[in-house]
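For this depiction, one protein chain was excluded, whereas all remaining protein chains were kept in their positions.
Naming follows writing order (A, B, C and D), and every chain is counted from residue 1.
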Amino acid sequence: MTGLEKRMARLFANKGKLFVAAFDHPQIYGIMDGLQSTPDLVASLKRTKLDGFILNPGMVGHINPKAMDDKVLVLRASVGGTMLTYDSYDGNYHQSIASAELAASLGADAALFMFVLGGTRDKDTQLELARVCDEYHRLGIPVIAEVLNADYTKNNETDFIASGARIAAEIGADIIKAFYCKDFEKVTCNCPVPVILAGGPKDADITAVVREVVSKGAKGLAFGRNLFQAEDIKGLVRDLDAALRG
Amino acid sequence: MTGLEKRMARLFANKGKLFVAAFDHPQIYGIMDGLQSTPDLVASLKRTKLDGFILNPGMVGHINPKAMDDKVLVLRASVGGTMLTYDSYDGNYHQSIASAELAASLGADAALFMFVLGGTRDKDTQLELARVCDEYHRLGIPVIAEVLNADYTKNNETDFIASGARIAAEIGADIIKAFYCKDFEKVTCNCPVPVILAGGPKDADITAVVREVVSKGAKGLAFGRNLFQAEDIKGLVRDLDAALRG
Amino acid sequence: MTGLEKRMARLFANKGKLFVAAFDHPQIYGIMDGLQSTPDLVASLKRTKLDGFILNPGMVGHINPKAMDDKVLVLRASVGGTMLTYDSYDGNYHQSIASAELAASLGADAALFMFVLGGTRDKDTQLELARVCDEYHRLGIPVIAEVLNADYTKNNETDFIASGARIAAEIGADIIKAFYCKDFEKVTCNCPVPVILAGGPKDADITAVVREVVSKGAKGLAFGRNLFQAEDIKGLVRDLDAALRG
Amino acid sequence: MTGLEKRMARLFANKGKLFVAAFDHPQIYGIMDGLQSTPDLVASLKRTKLDGFILNPGMVGHINPKAMDDKVLVLRASVGGTMLTYDSYDGNYHQSIASAELAASLGADAALFMFVLGGTRDKDTQLELARVCDEYHRLGIPVIAEVLNADYTKNNETDFIASGARIAAEIGADIIKAFYCKDFEKVTCNCPVPVILAGGPKDADITAVVREVVSKGAKGLAFGRNLFQAEDIKGLVRDLDAALRG
Partner (left out) sequence: MTGLEKRMARLFANKGKLFVAAFDHPQIYGIMDGLQSTPDLVASLKRTKLDGFILNPGMVGHINPKAMDDKVLVLRASVGGTMLTYDSYDGNYHQSIASAELAASLGADAALFMFVLGGTRDKDTQLELARVCDEYHRLGIPVIAEVLNADYTKNNETDFIASGARIAAEIGADIIKAFYCKDFEKVTCNCPVPVILAGGPKDADITAVVREVVSKGAKGLAFGRNLFQAEDIKGLVRDLDAALRG
């Protein structure tokens, strides 16, 4: 057993599926409804079926350790600018903000990096993923690549998601986080590593979407606004968990 | 207790508030009225309620150690060019001029970095803050991020300041320094770390402003020109201390 | 004997020729017919005359060690972007994605880097090859340079291939991988290191092509689509092996 | 006592003033009248009141050690291109050519870096000065910043020189080298470190200029062409020494 294998097993310990809440949005949007106090929200979700949380490096220190004693920490470890103005976001290339040593010191069970393709800097995107994979794997920490298209209108196209996931896995990612697409089995069948769902189409029945992608090979969920802006977040977690792990 | 926690406690030791004078302006403006001799000015303020001073790295060596034996040193540790001509200032992205080792060797209790958002290089701004947080935290030195908008006309807009403060905290800042805005409680309520006031609106009653922001959750003051160009600096320090710590 | 000499001898142990299958395409194209599951394909080719495989770093971990216990691993160690859009490929300059330490940790017997000339960044191409040669040679790992022209229409011109191969060898490459050209002996006679064939002209009788270039000094084959999209891949491997090693 | 304090004391050992000859011009101009052989010129000035010489790194090795056994070596440690064509000089930003270790190995008592402000890269200028100050101070070697304006017509304006000197000192410079300006006391009174004169206005009585700036607080001279193209260099050194140290 390697440390990487041990951590991968930990992530998928509950029936081979991973269910995390993504609370990393403020690094790009700033203040957000539902995320006024991330520490309080995390603490309130202690007794749910959530396996853990995606958090930015600066937020980890403010979480009560007891709120996460049986949860996994997925460190959001890349940035791409902000949404404060049109020019202040880099839609082509995101970069790491956390060394593997920092992730280890924060107790991260995995680290998440945006992997933007289809733009003008795909080579840099590949180089950065390769670099962080090497760096993180030396400390036994799994790397999750979130596949994004530089052209946001293509983030639900099957061919892009399937190719993007495969490219990330060829470079070295251990887990893929990707948005919904129609033929999700094309993504999972062409990818040697587990794929988790980043989010569903707007206005869809989200639990039905989860059941569909799970039947097509998805191994987990990483939902953000769907959860932290839900009217009944705990109820939704229950429903999603049932859909995921049935 | 970690070194970082110890230093944070030191900064806010006086009734949980921090009151420092910012004398770092010459790095960008050159000579300034009131700051002909920073060492003399610092020495003259020894017996005031000021907790300490913000100084550039090159000035620290010229200060008499006895003038600061009970004061904190906040190292101004970033630059963005100068105001000598229009082109000689980089309004989008400031960078560190001081390694954490240098800060430690100078006896810094904290280090201050400009955090400029809303411009064309927000990603670089985030990367630099993440980098210095990692570097400084390894030596237990708190990082203060001063939230600035690339568009100076927006430096008193509540939404920008609240989002900028939150973004800096998500990246890793330990303290936020921000300018006055109307709904200051929106800044402090959405931010997991202490916020100190960088300055008030022109022509306002500055002590009234301090009382207002303190009532809305501000934890300190870091004033510059207001202080070093005041007619009665010691009297003003007394008034501000009273407004801050009541 | 040095480690580099030992590994070079290993690569050409079978009658002085090297025959590898190139399965590294998904890093640039994403999903591909014939490469849905690289681990399964590699395993299925265990009992062929193939000496080994060209694989991307992220794929190596998914291969069953028993499938390659007598095969060589050539690590594809450079990237140049993707083919997802016109702008997302850098046709002038490819860069390393794998440190020599990573290659060693993956058990690589050699590493393959694209060497693009005739474009706008030939100097950078030379600098990168020189850098990786120094880095890899310190760990005794041979470097294969794949000679490409920034103008794809020139990839079968004798003068370009002969000059590109020579330039790569002068910089430090241990083996050259190059496409077919008419006067292949001009390539091999001007090059101090072994040259292996990257692929033949479309619609040609590929075994005849192999016989021709071998007669003109080629020392091996590294075929991709010809193999993994073949109707009878094992039969083709047999034919190519016969043509190569007669 | 620190090594830096010891070396500063050495530089100003003769009546608190420093008088060096600047022979570093060939790095930018190439061959020059008066500097055909720097080693011979340095040797010929052994018995003068000059405290030492400003030399480029490559020239130090050609100097006879006996010619400088009681002289200080100020290493010219930055470059900005050449004057060979209009485009070959970078008027906005100069960079270090000498590590502090190299300076130490050459026996340097101080190192001189151009500090160009008022152009398009003031931030880079500040970053480079901060970096070399940190690097050189670790080895106890004083840093001299030569204040220059990107717009050469402004190199004798009081406000610029006073602000440039102060900015350099705030960053970390130990000594300022600056050109003549009318209100030189404004420079010295606003600067916490010694200021030495880089050169006077053309066609002026240079000894009168020296007397004037010394009366206004200047602590030394660093003259180049005035000296090495003088008809009677030794006589001029005598006169300048008298004007400086009276």
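As a convention for this text, a contact is a pair of C-beta atoms (placed from the backbone, for glycine too) under 8 Å apart; a residue touches a chain by one contact, two chains touch by 3 or more.
A quick note: this is a predicted structure, and the numbers were derived from the prediction, not measured.
Asks: Using the contact definition given at the top, list the shown chains touched by the missing chain.
Replies: Missing chain, whole complex, touching shown chains: C, D.
Asks: Could you tell me which of C:Phe19, C:Phe53, C:Phe160 or C:Phe184 touches the chain that is not displayed?
Replies: Once the missing chain is taken into account, the touching residue is C:Phe160.
Asks: Pick from D:Met8, D:Ala98 or D:Ala168: which residue touches the chain that isn't shown?
Replies: D:Ala98
Asks: One chain isn't shown here. Among C:Gly34, C:Gly91 or C:Gly119, which residue touches it?
Replies: Hidden-chain contact among the options goes to C:Gly119.
Asks: Residue-wise, where is subunit C in contact with the chain that is not depicted?
Replies: Residues 117-123, 126-127, 130-131, 133-134, 149-150, 159-160, 162-164, 166-173, 186, 189-190, 192-193 of subunit C touch the chain that is not shown.
Asks: Quickly run down the residues of subunit D that touch the omitted chain.
Replies: 24, 26-31, 36-39, 56-59, 62, 79-82, 84-85, 87-90, 94-95, 97-99, 102
Simple rule for what comes next: only the chains that are shown with their structure count from here on.
Asks: Moving only between chains that touch, what is the shortest number of steps from subunit B to subunit C?
Replies: Minimum number of steps from subunit B to subunit C: 2.
Asks: If you fit subunit B onto subunit D using only Cα atoms, how far does it have to rotate, to the nearest 5°?
Replies: Going from subunit B to subunit D via C-alpha fit gives 70 degrees.
Asks: Just how far, in Å, is the C-alpha centre of subunit D from the one of subunit C?
Replies: 56
Asks: Scan subunit A for residues touching two or more other chains and write them down.
Replies: Within subunit A, no residue touches at least two other chains.
Asks: Please classify the inter-chain touch graph. Allowed labels: line, ring, star, complete, other.
Replies: Basically the chains just string along in a line.
Asks: Once the touch criterion is applied, which pairs of chains come out as touching?
Replies: A-B, A-C, B-D
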